[in-house]
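Missing here is one protein chain; the remaining ones are kept as they sit in the complex.
Entry: subunit A
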Amino acid sequence: SPGAHHPSALSLFSLTVTSEQIEHLHRRFKQLSRDQLTIRKENFDSIPDLEFNPIRGKIVHAFFDKRNLRQGSDGLGDEINFEDFLTIMSYFRPIEMNMDEEQLDHFRKEKLKFLFHMYDSDHDGKITLQEYRNVVEELLSGNPHLEKDSARSIADGAMMEAASICVGQMGPDQVYEGITFEDFLKVWQGIDIETKMHVRFLNMETIAHCY
């Protein structure tokens, strides 16, 4: 069984995902990898619905981002195995009722870290203005008739807002380099990501088919 070879990934899922669901994921993995042991970026192209997603590039990238693999490494991988796949999926597990304060905090930080890595594409530990602009451009990429300027102004405005939340008053000579992870946490303070960022693993009967 796939579970036997991947104890560390399983332990993340311990309480909220049953072995049945891991079976499902494994089957899905095999579908995507065409029965190989690893998945490459190209394999994600075979998912039809993903084409409509404006941020598909970032999503696929996130799977290969070594920072998300909880191993302390950095950089980009070329391929991922099932354990890595599970590790990425574990970021989307739902909240558990019996978590204490510390666990909840860790849970939340973990999810936010994943998001942060998605925004921070050059891996330098902060989200610069250019990266933020890039995010907004991607979000608006489904509207080809829009000018680039609109995306830019939104990103600029958002960045200024983030700066004012995180740093507050700034003199005219101070430069806000970018949103660090601590700042990111501050921006997300009002939003309860632990309840929002999850995928229901409960009902896995409908498994999509790829070409």
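Keep this in mind: a residue touches a chain if its C-beta (ideal position, glycine included) is under 8 Å from a C-beta of that chain, and two chains touch if they have at least 3 such contacts; residues count from 1.
Going forward, contacts and distances are computed from a predicted model.
Asker: What name does the UniProt record list for the absent chain among "Sodium/hydrogen exchanger", "Glycine cleavage system H protein", "Small ribosomal subunit protein mS39" or "BHLH domain-containing protein"?
Answerer: The chain we cannot see is, by its UniProt record, "Sodium/hydrogen exchanger".
Asker: Could you tell which one of A:53, A:81, A:121 or A:180 touches the chain left off the display?
Answerer: A:53
Asker: Write the list of subunit A residues that the hidden chain touches.
Answerer: 24-25, 28, 31-32, 44, 47, 49-50, 52-56, 59, 89, 92, 94-95, 97, 115, 118, 129, 135-136, 139-140, 142-143, 145-147, 149-150, 152-154, 156-165, 167-176, 187-188, 190-191, 193, 195-204, 206-209
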